[in-house]
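Here the complex is missing one protein chain, while the rest keep their positions.
Chain naming follows the written order as A and B, and within any one chain the residues start at number 1.
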Amino acid sequence: MKNKIFSISLIFFFLIIFLVFYKGLQNSNIYTPDLEIKKNIPTFKAQIFDTSNEISSEKIFNNDQYYLLNIWSSWCVPCRDEHPFLVYLSNKKNLKIIGLNYKDNNKSAKTFLKKLSNPYELIFSDRDGIIAIEWGAYGVPESFLIYKKKIIKKIIGPLNKEILFEIEEIIK
Amino acid sequence: MNLIRSIFLIFFFLGSNLSYATNEDLQIKISKNLRCLICQGQSIHDSDSEFANSIKILIKKRLNEGSNEKQIYEHLKDKYGEWILYDPTFNKNTYFLWILPILIFLIGGGIIFKLFIKKKN
Partner (left out) sequence: MASLIGFNSLLFGFCFAILTIIFGIKNFRNSNIFDHKIIFFTLLQFIFVVVSFIGLIVAFINSDFSNETVFNHSHTTKPLFYKISGTWGNHEGSLLLWLLVLTLFIFLFLIKSKKQSKKYRILTLLFQQIIIIGFFIFLIKTSNPFNQIFPIPMEGMGLNPILQDPALAIHPPILYLGYVGSSIIFSAALSAGALNYISKEWAKHIKKWVLASWVFLTIGILLGSIWAYYELGWGGFWFWDPVENVSLMPWLALTTLFHCILVLEKKPVLSSWVLVLSISTFSLSMCGTFLVRSGILNSVHTFANDPERGLFILIFLFCLVFLSLFVFFFLHRDDNENTKSFFWLSKETSILVNNWFMMYFLTVVLIGTVYPIFLEVISSKKISVGPPFYHKLIVPFLIPFLFAMAIGPKLKWVKSELQNKINLILFLVVSILLSLLIIRLLDVNFLLNTVLLTSAFYLFFITLRDFFIKGFKNLSQNISHFGFSLLILSILLNNFFSSEKIRNLIEIETFYNTKTKINFESIKRKDKKNFKAIIGKFNIENSNGDIEILNPELRIYNQPNIVTSEADIKTNILKDTFMTMNLVQNQEYFNVRYQTKPFMLWIWLSVLLISFGGMVSLFKKNEK
């Protein structure tokens, strides 16, 4: 009798393990951060691109409109691909595009913008990538849609048509 | 029985670490405990990716500003989630993780003792 209870509970136990593994297979393996809670944007001070002036985050994002923070570098190949989308978005009236120049040097960055045009209202420099980390970014390119000092949408990787459409829907 | 219990207690409490001689050692310790999130299974210390390098600079900066180890972990956990830490902290998500092995050890010991050891008659 004891043996039977033991064996049945063991079978039950293994069934549960099977189900958990099965469910685990279904889950995606890519870790996407928890964005159900709209997080506040970080506070920081940064150097304005190509100047020696500093600006604080409060001053950058203080208007009542949408902002798109775009992390980019001249040495980043997908950034080239997404740049036309940024240029397109820069024409939207209620959206301002802010650039975070990531681990770059001024000369190459300026050449990049000259060649592909400059969609950014403002650019600040992040030489060691620390500010990007304050934003919770993984690398470059990455973009954040911001409204009223909260992050509404995080885009990992370059922009594409679908994401462009989503952004347009949100900022209407 | 009491002797065994006290030995266990000594091991677990004295497993805590003494303070580190230099900031540099602490930097290495922290970066070994962080996962490089864009690599496949490397610590921040071992990785040379841009992400890892930036985190290393951040650690150095914060240590120099006076943050301690726990504060740095909290800050990064806030940005990236618990996944970035290799040492799972003991919280409600990880009770079973830490306790289950110990429990099994104790149960195993109990089974062996009861079933196999001759009682002195």
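Here is the rule we use: a residue touches a chain if its C-beta (ideal position, glycine included) is under 8 Å from a C-beta of that chain, and two chains touch if they have at least 3 such contacts.
Please read all numbers here as calculations on a predicted model, not as lab measurements.
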Per the touch definition above, residue among A:H83, A:K103 or A:K154 touching the missing chain: A:K103
Those residues of chain B which, in the complete complex, touch the missing chain: 10-12, 14-18, 20-21, 28, 32-33, 35, 40-43, 45-46, 48, 50, 53, 81-88, 93-94, 96-98, 100-102, 104-105, 108-109, 112, 115-119
Residue ranges of chain A at the interface with the undisplayed chain: 3, 7, 10-11, 14, 18, 20-27, 29, 31, 75, 103-105
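Basically, only the chains that are shown with their structure count from here on.
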Geometric centre distance via CA averages, chain B-chain A, whole Å: 29
Residue numbers on chain A that touch chain B, as the complex places them: 31, 33-34, 103, 128-130, 132-136, 138-140
Partner chain A, residues of chain B touching it in the complex: 37-38, 49-51, 53-55, 57-58, 61, 79-81, 83
